Each structure stands twice: as structure tokens, then as C-alpha cells.
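Report on one structure; see the data block that follows.
With one protein chain held back, the other chains of the complex are shown just where they sit.
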Amino acid sequence: MRRLLKDPLLWIFLVFALYPAIPYIGNFISLGSELLLWFIFTLSFNLCLGQTGLPSFGHGAFYGLGSYAAAITYLKLSGEGGGFLAPLVGGIVVGTAAAGLLGWFIKDKRGVYFAMLTVAFTQVCFGICWRWDEVTGGEAGLSGIVRTTFLGIDMKNLHNFYYLCFVVFVIAALIIRSISRSCFGLSLQSVRQNHIRSQYLGYNCNMYKFVVYALSGAFAGLSGALYCLLTQSAFADILDWSKSGDVVMATLLGGGTVSFYGPIVGSLIFIICKNLLSSLWDHWLFIYGMSFVIILCLFPTGLMGVFKRRAASKA
Amino acid sequence: MSLFKITGLTKRFGAMAAINDVSVNIEHGGIMSIIGPNGAGKTTFFNLLTGFIKPNAGQILYKDQDVTRLKPYQIIKYGISRSFQVVSLFEEMTVLDNVIVGTQRNMGYMNRLFARYDRQKDVRDKAMDILDRVGMAHMAELPAASIPHGDRKILDLSMALTTNPETLLLDEPMAGLSKAERLRITNVIKTLSQSHKVILVEHDMDLVFSISETILVLHHGEVLACGEPGTIADNEEVQSAYLGREVA
Partner (left out) sequence: MLTLSLFLNGIVLGLVYAAVALGFSLVLGVSGVINFAHSITFTFGAYFFWAMYKHVGYLPAMLLAPAAVAVIGFFVERLVIRRVYGQDPLFGLLITLGFAMGMEELIRMVFGPATHNVDAPSFANGVIIFGNFLYSQYRLFIALVAAIMVAAVWLFTEKSRYGTVVKAGMFNSEMVGALGHDLYKMRIWILVLGSFIAGLAGILAAPIWSVKSGMGSSILMPSFLIVLMGGLGSIPGTLVAGLMVGITLSMGVLVAPRFVDIMPYILMGLIVYFWPRGLMGQQNIIE
């Protein structure tokens, strides 16, 4: 019990279970949902970056393709009053497939080359979604998605939808953390820390990179699908590489390379800045960009890195 | 059946042949050492045997099985394991976790998605067992980056043991060690040679001649001589190529 109470994840769950009751911020219920989606997204991204050392600059592609998949599944298959599940499954399937496809081809690439091939991939996906009017709606995007009922709960109500996201987040976070602490997670760590040694212990490193990339794509696709249902639309701009850059930056800022909770801290800062700071001052990106530079120059392991070092020096 | 049967092995870097048409049978007999002057091709030969680089031509048979073009993670399965000259560890893990990475792979736990790696008792016991054998059990919980260089060398070696190898290839296990540490590693290698076939590349001539049962001498990418330490020391060609310089 005491160990459970010390678990930071429990406290994160508690805070977000009570989110709608938090004064001021609690009023922005869509912001809360977006936060939860970003948590899922960046946590899954960090399976690549922090756990396996894969610098993917193309995760926005899986998020974006997931949201298109959800929209198309909804419009073509479920239609008005149709199921809620099909779009989510569609997002997961497409996210996994896209990441698996890309991962299969670039699993033996490293560092900058890996990163740039993911950029090329996401830009190609972006270009296709932006121009393929018949399927993706082109520049206008897809709209007409309506959240209906799910398991008898009215999803038009934003609070109900928030709690759906919350449940998905809880499940996803528990799964991802359990993976990161598992035997498989240790195998991934070994690939990141020393891939040559790892091979001489019998690990087929490229295969692990491929599997974790596809796995991460599944969660990215899922969060993209939820994003589509949240905004009731799908647009191409989330596939641009700069959006993937935001994910990498937020994860690094939070300290994803040293801590499981880094992505959560990072997305909290990024999403809050993007949605709240921007309403106070148009040029919030100036502050965000400069703070990113200053913090990372001073503490290369990010915010959780500072926290961890403090804890270590106290102990 | 030879341990290694090598025929026509050639590795070129650009125009230079680091290993030139080497054919040799390595019979098993206790500890074997590969020696030769700098630039003789020892490291290249070692890397070819362990699948780290691919030869331009030739064949390597390990106990009559072709292992010539296998990748490192495949060669492990034949019972070949290696250590590294420049210590190669998982620097952000503890000593124990470094070994667990190997033992969990060996015991088939490596793909378990939802089992905590640090709670697998048999994997952990096996890892502690290995650390115990090399006398490092008391360091198990220390970060690998924080322990002294001699212990890091031994940890590197004990990681090579996790794959349950029959043959251990050690790449300059003495490099950069103090006299006391050399003695310690020599004892570890002697102990290991009772249960494993050991092949080493080494510069330390005292060690090579004191513990080897067979010595293979490489010179200009070719095999100059192969035999017992006594015959090698008396071999005039070897003396002129290599030992001669030290004697003179």
C-alpha cells in the first residue's frame, strides 16, 4: 500500500480524475482531453526515444494518419449514430501499419540518418493528405464526424468524452510503463545503451527497433484517432514535420531520456503554453523557444533530469 | 573435428589485405593465444572469427558448421562469445543489470512484455551466480560506470559468459591494467579455461607464454607459425619477425 502511494503515476491519475473540478483550468475541458491525448502520444514516442534511442522525427505522421483513419472509418463505415469503437480500431491499425512499414525499411539506420528518413516519410504523408482531395478532403480536411453514444454514454457531452480519454490514458500509461520496466523493456534499453554489445549477447537489435517502432505507432495512431473525435475533424497540418519536432522537443524538455515521466511533464508544459499562454500573449513561442534553449543548455537531461539529480544528491 | 577450420580467409581494407589467404586449423587444447607484431592483423582476424566484420573471401567452419557470414547475434547460438578490448558495457545500468541483459536473453525471457525484469528470480539468480564466479557479487548493485577499471574488464568478461558459450574469445583482456589487476584477470582466465575453450589476442608476452597451450603467430596478415609455446619461442622466423626485436 505504501509503495502504491509513492507511485507518481497514481497521483497523476488522481489529478486528472479530478481535473474538471480544478478551479480555472478545469473549465477548459477540451484542453484536458488534449493533454491526455498528448500524454499517450508522447509516452509512446518515448518508448522510441528514451527507451530504445530511436530519434524519430516522424511520429506526427502516425498521429495524423491515425486521425484520418478514424475520420474515414467513421464517415465510410459507421456513419451517423454508428459505433465509436471502429474509428479507434482504425486509428490503431493504420498507426501500427504505417510505423511498421517505415520501421521495417529503416531499422538498420542510425542517428541523424534515421531521423531524416522519418522526416522524409512524414513529409510525404503530409503531401499526400494535403492534396489527395478525394480521400482526405485535401486542404479542407475531413469534417462531419459527430461523437455519438458509446456504451450508452452520451459522448456529445465534453465531460463524458474527457473521461473516455482519461480511461484510455490510464490503460495506455499502465501498459507503456509496464513495458518499459519489463524484460522486453530491458532488451530495448540494451539496444539504446550499446547496440554492439547487445548483439553479442544475442539480441537482434534491428528487429527490436522495428517492433518497438510499430508498437509506438499503435499508440500514436490511437491518440490521433481520439484527437479526431475530440475535434470532430481531421486536418493535414498535424503531419508536418515541425509538429513531430514539437513532440521531440516536449519530450526532451520534460526529461524523457532519463525518466518515464519526462514526456508527461514536457507535454504538460507545451500544451498549457500553446493553449493558455497564447491567449495572454501572441508571441508565446518566443518565450517557449528561448526557455527550451536555456533549460536544455543548462540541464541537458531536461526537467526530470534536474529532479532526479536532486533526489540522488539528497539520498 | 577442429574447433575452427579456416580456409582461404581474406579481408581487404581498400588496397591493403589485413588478412591474406589464411588457412589454419585451430585444434582445441586449453588456452590458445593469437600474437603478432602491431599491424599483423590480429584484431581483424579476431573480428572475422566473431562475425564483427565480413571477409572478402574464404570460409570459417566452427566444429564443421559454416559460421562465415553470420551476424553477431547468430554466431552466439553456436557457442561462441567474445569480450571487448575497449570495455563495452551498458553504462547507465547497474553491474547486475548488465549481466541480466545477457542471462534473460539466454533463458528466453527477453521478449516478455509485462513481466518486470528485476523480479525474475531465476534470471537474477543465474546472473548473481556468474558474478559470484568472477568474484564481483558484492558490487552487484553499483552503477557500472562507477566501478574501477579492473572490475569493468571483469564485468565485460562475465557478460560474455551469459550466453553459455563453449568457446570464449577474449580481445586483449590485459589492456590498460595495473600489475595487480593483471594477476587477478589471469587467475579468472585460468579458472574459466577449465570449463571453456579460451582463445585470446594479447600483447602481454609473459602472460601468453605462461598460460597458453597453443600459440598462433600472425605476421603481415599471414600465419607465420602455430604450435606450443616452446616451439614458437625457438622458431627463428618468429624471432626475426617479432621476438627478435624485443630480444635485441
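Should a chain be cited, it is by its letter among A and B, assigned in written order, with residues numbered from 1 in that chain.
Just so it is clear, contacts are C-beta pairs under 8 Å (C-beta built on N, C-alpha and C of every residue); 3 or more make two chains touch, one makes a residue touch a chain.
These figures come from a predicted structure and were not determined experimentally.
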| item | value |
| --- | --- |
| Shown chains touched by the chain that is not drawn here | A |
| Hidden partner chain, touching residue among A:248, A:265 or A:303 | A:248 |
| Candidate in contact with the missing chain, chosen from A:31, A:115, A:258 or A:271 | A:115 |
| Contact residue for the chain not shown (choose from A:21, A:280 or A:297) | A:297 |
| Touch list for chain A against the chain that is not drawn | 55, 105-106, 109, 111-113, 115-117, 119-121, 123-124, 126-128, 130-132, 241-242, 245, 248-249, 252, 282-290, 292-293, 296-297, 300 |
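Everything below uses one rule, namely that only the chains that are shown with their structure count from here on.
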| item | value |
| --- | --- |
| Interchain centroid distance [CA atoms averaged], chain A/chain B, Å | 43 |
| Chain A residues touching chain B - in the complex, by the definition given at the top | 178-179, 181-187, 189-190, 193-194, 196-205 |
| Complex contacts: residues of chain B adjacent to chain A | 50, 71-73, 76-77, 81-82, 84, 88-93, 97, 100-102, 104-106, 109-118, 120, 123, 159-160, 162-163 |
